[in-house]
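Contents: one structure, followed by commentary.
With one protein chain removed, the remaining protein chains of the complex are shown where they sit.
Order of writing sets the chain letters: A and B. Residues in each chain are counted from 1.
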Amino acid sequence: MQRTVFRNRWLPYLLVFPQVAVTVLFFFWPALKSLQLSLYRVSPFGDRTSFVGLENFTKLLGDPEYYQSVVNSFVFAGGVTLLSVAGSLVMAALATQKIRGLSVYRTLLLWPYGIAPAVAGIIFLFIFHPTYGVLPYFLSFITAYEFNWLLKGWVAMALVVTATSWTHLGYNIAFYVAGLLAIPGAVLEAADVDGAGPLRRFTAIVFPLISPITFYLVVLNMVFAFFESFGVIDAVTKGGPGDATMIMVYKLYKDGFIGLNLGSSGAQSVILMALVIGLTMLQFKYAEKKVTYR
Amino acid sequence: MSAVGAGQLEQARVRTGAVAAPRKKPFPWQRAVVHALLIACIAVVAFPLYYAFVISTQDIQEVVQRPPRLYPSSHLLENYAEAWRKAHMGRMLFNSFVMGVTVAVGKIVISMLSAFAIVYFDFRGRMVCFWMIFVTLMLPVPVRLMSTYEVVGTLGWINTYQGLTIPLMASATATFLFRQFYMTIPNELVEAAQLDGAGPMRFLFQFLLPLSWANIAALFVVLFIFGWNQYLWPLLITNSEAMRTVVIGLEGLIPRSGTELPTWNLIMAGAMMALLPPVAVIIFMQRWFVKGLVESEK
Partner (left out) sequence: MSRTTTLLRSAPWACALWAAIALAPAPASAKTEIHFWHAMTGQLGDATNELVKQFNEGQSEYVVKPLRKGSYPETLTAAIAAYRQKQAPHVVQVFEVGTQTMLLSGAVLPVYQLMKEQEIAVEWKDFIAPVVGYYSKDGNLYSMPFNSSTPIFYYNKEAFQKAGLDPSKPPQTWKQVEEYSKKVIASGVAKCGFSTGWPSWTMVENMHAWHDQPFATKRDGFEGLDVQLLINKEFGVMHLGRLAAWQKDNVYSYGGRAGTADPKFVNGECAMYIQSSALIGGFTRGVKFQWGTGQLPFWGPPYNKATSIIGGATLWVMKGKPAAENRGTAKFLKFLSESNQQMWWHVTTGYLAISNTAVKNLEAGYHFKKFPDQFTAFAQLTKGKATPNSQGLRLGNFVQIRDVIEAEMENIFAGKKAAKQGLDDAVAKSNEILKEFAAANKR
């Protein structure tokens, strides 16, 4: 798309300067320092470092557990993105119908977003707790199946996916509600005149119109699931049982921040970063073309 | 209400020049179904919070009783007073507030400017800048925590408000959002502004900014919550009780040594206090930007 632009020799640089300065100082410098460590073996206090070449990488890539954490990450990020984006689209569509009490409904749908992941984790830990949680208690009346996430890996995964999706919901709903409200009534009127049913109207007209939002939300939810969501996992499962909920970023946090193995965590970040940059670029390349901006 | 939404709205208005016609009201039974579905969704979404509130009003025996008690009890005041006292909530709420507001305002200002430069100027290194900023989405926080701490230490910012807030502004979400929003502004608007003889800064403040309020409000909510909910960074960077934030105070109520029974009612009382301000911001801002949207439709 060709954009009309302004011409100025120095102004654009002045405008990007604050952001670039903060980014370089507090992102690139520290990030490069951390990534550089991927080629070293570092003592916990960081006072002794020795160059080990690619050893940190070869160790990781020879470790079946690491592959397991990669698979877990995709399951986790895929699950969270699907559940939270699809769920919020449905809820936003409901919350933009012409009915009474909308602002109350919207508020009640939005506010969980204000809750810190660590706090959400604690609340969910309490609700899902095998011994005193309400959910297992009531589930036990419905089914004899024991939802013991302390030992059953898939239950634990379902739990952290649900809890994490829940923390993303409000954010996504806010965006969808805005997007849906912004669709001019005339467009929908035209569809009504054409005799399109609500579902058909949604898929044919509404969905393409909000595709930029969907694109943005998919990218962001995925990135957040990959990177920022160890709060819930840390509060609830700590990567267990076994390593069933050990996703890449939590392993990295455990090895680097808790275990003080800065070399290995550096190598893990390089891999993680490459992976997500690759995924995002793929999405930009293939999805953004299909996204309707105008 | 948000960037993309507002942008499309404006674009639709500008292009069609049409006033949106009110839509047909659905049939009553359809409305009833929508109400029912919405209530069902809210029951699912709001239950964890409701339950956390219920727990915060019970004494510890009611918390662990079987079958679980799903309605509030009478210990609200004592639990909240106890949690408030134990976690030094007053000062911490203030610090969290400072942190949330500073991070939000700072990030909005710098990313509004940089996104403007990236979208509306053709300069050498434009794409480098964009990708440079964008890539900050790509590196998880725990990786750079320790080295960022070192940078902040070198600057002498440990245990200061600037050390607490400025490093958190180095992230791309807001820039990305502003970029997405500016992309939806039709060229016609820029051209009209240029015909008016508006320079870039006047265009930014007189044309883009008024269109961006909803956007900024949404971002403020997002970033305020981001700042408010931080845990690891403030934990690392603050060295005195006076600098602590509320999420840290809350964590202090939770036994982590595994040698103590958790007092869930106090924990939930602390959680309610910690989440009230961000939730209030959401509720307050939601009204504000929905109103803004409705107005702009007229």
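One rule holds in what follows: a residue touches a chain if its C-beta (ideal position, glycine included) is under 8 Å from a C-beta of that chain, and two chains touch if they have at least 3 such contacts.
Keep in mind that this is a model prediction, so the values were computed, not measured.
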- Residue among A:P18, A:G185, A:P198 or A:G240 touching the omitted chain: A:G240
- Message: Need a quick check: the contact residues on chain A for the chain that isn't drawn.
- Response: 41-48, 50, 65, 129-132, 150-153, 238-243, 254-255, 257-261, 263-264
- Item | Touch list for chain B against the chain that is not drawn | 60-61, 64, 66, 86, 98, 102, 105, 146, 149-150, 153-154, 158-162, 205-206, 209-210, 213, 232, 235-236, 239-242, 248, 251-263
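Please note the rule applied: only the chains that are shown with their structure count from here on.
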- Here the gap between chain A and chain B, centre to centre from mean Cα coordinates and rounded to Å, is 15
- Task: Would you tell me which residues of chain A are touching chain B in their complex?
- Result: 1-8, 11-13, 15-16, 18-20, 22-23, 25-31, 33-35, 90-91, 94-95, 97-99, 101, 103, 105-120, 122-124, 126-127, 132, 134, 137, 166, 169-171, 174-175, 177-189, 192, 209-210, 212-213, 216, 220, 223, 226-228, 230-231, 249, 252-253, 256-257, 262, 265-266, 269, 272-273, 276-277, 280, 293-294
- Which residues of chain B touch chain A in the complex? 1-2, 4-9, 11-13, 16, 18, 20-26, 31, 34-35, 37-38, 41-42, 45-46, 48-49, 51-52, 55, 63-64, 66-68, 70, 109-111, 113-114, 116-123, 126, 129, 132-133, 135-148, 150-152, 166-167, 169-171, 173, 175-177, 180, 183-184, 186-187, 190-191, 194, 199-201, 203, 214, 218, 221-222, 225, 228-229, 231-232, 247, 250-251, 254, 264, 267-268, 271, 274-275, 278-279, 281-283, 286-287, 289-290, 293
